[in-house]
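The structure under discussion appears below in the form of structure tokens.
The complex appears here minus one protein chain, its other protein chains still in place.
Take a look at chain A:
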């Protein structure tokens, strides 16, 4: 057990939570699937892809078909789950973090710069857009006792910032 104190999420807890997510997703045909690097203690993570159309701003009528690939992995140093994602256009070129911010100007007030940054994926060790993990523990803390699936509870809070909406079936898993 990697638990720092009683009120934090262990890797075992995390793995159980993402397993539940994948099971529910399979029933919903929602697209979450497992990936694993067996050499790492925190090697398990889940992935989901989703296509969305976001328009840049008023001047730009062009609709950008973007593919979001979400990853939920475990960050050992913070002891929290991490939501990483990459976004690419139809030709496969990735959005830069600046381009992503531009598409999300409505979130500016909540200080996008602090919230979404680029960090190395905990397992893949490649740069991904990441919801900065430093506040995750704070957000998760109330859920650790109350929720049966703290990872889902946390996702329902932070997901909307990155256009990730969870089906109500997942929320049912928490109580």
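By our rule, a contact is a pair of C-beta atoms (placed from the backbone, for glycine too) under 8 Å apart; a residue touches a chain by one contact, two chains touch by 3 or more; residues count from 1.
The criterion applied here is as follows: contacts and distances are computed from a predicted model.
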Quiz prompt | Protein name, per the UniProt record, of whichever chain is missing from view ("Armadillo repeat-containing protein", "Ubiquitin-like modifier-activating enzyme ATG7", "Dolichol-phosphate mannosyltransferase subunit 1" or "BLOC-2 complex member HPS5") | solution = "Ubiquitin-like modifier-activating enzyme ATG7"
Practice problem: Tell me which residue among A:20, A:50 or A:141 touches the hidden chain in the full complex. | Solution: A:50
Self-check item: Touch list for chain A against the chain that is not drawn
Solution: 26, 28-31, 33, 49-53, 65, 67, 69, 86, 88, 90-94, 96-97, 113-114, 117-118, 126-127, 167-169
